[in-house]
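Here the complex is missing a single protein chain, while all its other protein chains stay put.
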Amino acid sequence: MTFDVAAIRKDFPVLHRLVNDKPLVYLDSANTSQKPQVVIDALANFMKHGYAPINRSAYQLAAEATDAFEATRSALATFINAPKANEVVFTKNATEALNLVIMSWGRANLKAGDAVLLTHMEHHANIVPWHMLVAERGIQLRWVPLTSDGQLDLTDLDSLLKDVKVFSFTSMSNVLGTINPVQRLCAAAHNAGAIAIVDACQSVPHQPTDVQAWGADFAVFSSHKMCGPSGVGVLWGRESLLEAMPPFLGGGNMIADVRLDGFTTAEVPAKFEAGTPAIAEIVALNSAVKYLTNLGMHNVRQHEIELSTYVLNTLNSRFGDDITIHGPTNPELRGATFSFAFRGIHPHDLSQVLDQTNVCVRAGHHCAKPLMRILGANATVRASFYLYNTTQEVDALADALDSASDIF
Amino acid sequence: MTFDVAAIRKDFPVLHRLVNDKPLVYLDSANTSQKPQVVIDALANFMKHGYAPINRSAYQLAAEATDAFEATRSALATFINAPKANEVVFTKNATEALNLVIMSWGRANLKAGDAVLLTHMEHHANIVPWHMLVAERGIQLRWVPLTSDGQLDLTDLDSLLKDVKVFSFTSMSNVLGTINPVQRLCAAAHNAGAIAIVDACQSVPHQPTDVQAWGADFAVFSSHKMCGPSGVGVLWGRESLLEAMPPFLGGGNMIADVRLDGFTTAEVPAKFEAGTPAIAEIVALNSAVKYLTNLGMHNVRQHEIELSTYVLNTLNSRFGDDITIHGPTNPELRGATFSFAFRGIHPHDLSQVLDQTNVCVRAGHHCAKPLMRILGANATVRASFYLYNTTQEVDALADALDSASDIF
Amino acid sequence: MAGLEDLYREIILDHYRTPRNRGELEAPAVSAEGHNPLCGDEIRIFIDVKDGLVSDVRFNGSGCSISQSSASMMTTAVKGKPVDQVRAIVKRFKQMMTLDEDENSTIDESINLGDLEALQGVVKFPVRIKCATLGWNTLLDALAETGK
Partner (left out) sequence: MAGLEDLYREIILDHYRTPRNRGELEAPAVSAEGHNPLCGDEIRIFIDVKDGLVSDVRFNGSGCSISQSSASMMTTAVKGKPVDQVRAIVKRFKQMMTLDEDENSTIDESINLGDLEALQGVVKFPVRIKCATLGWNTLLDALAETGK
């Protein structure tokens, strides 16, 4: 099967929207992805004909809703090759999933002086909760530095990992596009006696995922970046670790019993799913997983390697020294997410000009301020591509960049 | 305007679904409500034509999405008469909202020995997080008891409130239907020097809400119980209290700056909204608020008083001593949520039989196990009515109850 | 009532109305407690194991017709049986309660569930499977207690 982008684009209604009579060139999928019609339909149809509470009621409508809800859990387990469906915990976004692991596992296992290893390319979601735990517990943070082409500098990894209890890192940088050697990093963590938490937000939507091959202990990602509805995040964790962890949020569904003087918790995953979840969105997420599975994640990855090659060739040949593209230059080592500096034009101004031709890119710090400081920038422009993007859209980006020079 | 239930029912597609050739009699709205077509359309249309990240990107699509998102915040502020839109914080459900207040305000303000007052009719969401804080901080919990007809017994309120730092209570019981005198309780809390947290989950969807008239300090509720999408909760809090509170979840959007050695927080409400929110769902929630506002919350309340009157008359006259309905007998003092015991038939069996005629009721402890113990039951059957329910559906419930006696 | 015959068979209702082996046992008998957090059902199983036999068994607690009758039928099925055979019966019963058979475990056809077969109908009502298995899982917990 060849990957038919033209056919795929038909599945995404928003790509046919004209803004000021011009089509949308959506290059912000690293931020959040667009939604195919099947996902929108699944959501609307469930809300129309099948909406009901899950878990707590015995009537048929509720039983059907529960089955549809749990089917997504199983589908996700298969999608990331998790050993068991009950290792999949639903949260509101990847950020909550990270906070859950960091606070629940962290409070139970980390004490003053314990070391945690992060990297210089982490998203705030994998930094700020650790800072909160530093303030609360007096743990210490260490950082894996970067090479000049935006890869992890692993020269001193073993000494950095010495006495470390947790190594928490991103599988792919949301700024540089760098794909990290997750399997190797998990093995190094385990060798050092640490657990490995993988922030898989940027890789799960874009390439095949196998948490067992990774050898990870926890992984997190978000529905909204993988063609699914907003409002759903996923935490996968090894069952034995999840079982040993204290609960995170307290309330309905996460309990076995509640008395005036205390409570006992339910089994995983319920233990970590307090309150009414995003029922309809989680049901509809299954359609996104099916959509991606049908396309084939290997094909998605291949498409993005081809796009990346085209992006690098086009921008470098058209703009030469006027453009500085951050991150690896080898498309095999990166995803199709490109942060760049262009002719000294401030990113905010640049994105504003690009928007005049409907080229939607993000300007800012991309929730990675420590990395921005290392790049020596307050902000960058980031163009991020996904399965529905085309080489013509790369050309549209390049044309729009050209026109920015008219103003500044 | 008269309240035209027949017209309203047309707005809810699921109510026209036939299960085994019979229409659905959905009596589980205290658990989660059904969705009108306008909300489903708003969600689907936004996902089709307007989906984009909020807050962090400058292009037009994102600016429009941000405006739509923030419009819901303002609409909610108006709906509950909050002084300022930025006092409205989005969470994933009311449970997260309660955990946020309890953990963030609680950790900053409560120390060992401090007393917190709850009531015997609280939902687990307003009990378990407090138990977690008891374990973490050594605070002590006190409880307002109930009268025999399921109202708060306020005889000793002043002595119970002595030296209490927080009084946290539900505005309406999700089991008994009891409507509590929120304004009086907030005033009593303030007199005693305590803050007042109102779990408004069961009242916001069913009657007009005015947090200023209440004099509350915090209030929480859920979108999914008020005709809105699943996956969205709301915390309202006084600006000065929110501003003084430490953050809850750490990550993107909630920061002003992040460095390798620490972070500073954004202003409220961003400070409490880490990560990508339920963008599309929050946008669509605005349609639910508009829908309810157009119906008029006074009319909704009036309709439910009429329904309650009919429920009490019908069940008592048809079943006499065979039925025990918990909670107040005066429809003015209660919402249209009825827990009952019937002819000694176990609630689980009863709800199973009712389901044979598509009468959807919940059997269980309704996330209120302490209250169940006080009622002397492991479980009850609960039939809860909403704006789309009719007196014919009350009759259907009664008929279904009758048929249960054939089996047991 | 149409549709419910499979669930509420006469023998099930009989055990519900007239439970067998209801009560408690004194030490040295051991006991275990089970909860169904979904519906609040609670059950306690007492067993007396002597010379490798489950010489006596009792249950109490409260719950729906399915959980109570299943526990009652369970007591009659295991009372007086060797522990090994009891475990085999539990396994066989739980297999019957599974919608998707576990491919790796073979079904021991030599075990005749007898009256317990009446509970087969519960499988069509997935929410009730936990009710039917509550007493059985609690029995396993009680057996584990005897090993301590």
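Descriptive notes on the structure:
When the chains are written out, they are named A, B and C in that same order, and each has its own residue count from 1.
We adopt the following convention: a residue touches a chain if its C-beta (ideal position, glycine included) is under 8 Å from a C-beta of that chain, and two chains touch if they have at least 3 such contacts.
Just so you know, these numbers come straight off a predicted model, no measurement behind them.
One chain is not depicted; across the entire complex it touches A, B.
Among A:A200, A:A288, A:V359 or A:A379, only A:A379 touches the chain that is left out of the view. From the set B:L24, B:A68, B:I255 or B:V268, the residue in touch with the chain omitted from the display is B:I255, counting the whole complex.
Listed residues A:V116, A:V311 or A:V353: the one in touch with the omitted chain is A:V353. Across the interface with the omitted chain, chain A contributes residues 20, 346-349, 352-353, 356, 363-365, 369, 372, 377-379, 403, 406-408. Think of the hidden chain as still there; on chain B it touches residues 55-56, 58, 62-63, 66-67, 255-257, 266, 270.
Heads up, the rule we're going with is that only the chains that are shown with their structure count from here on.
Across the assembly, the mean Cα position most removed from that of chain C is the one of A. Computed centre separation for the pair chain B/chain C is 38 angstrom, with centres defined by C-alpha atoms.
Chain geometry summary: the mean Cα position of chain A and that of chain C are 45 Å apart. If you average the Cα atoms of chain A and of chain B, the two centres end up 31 Å apart.
Residue positions of chain A with contacts to 2 or more other chains are 56, 58, 62, 255, 257. Counting partners per residue, chain C has 38-39, 125, 128 as the residues that reach two or more other chains.
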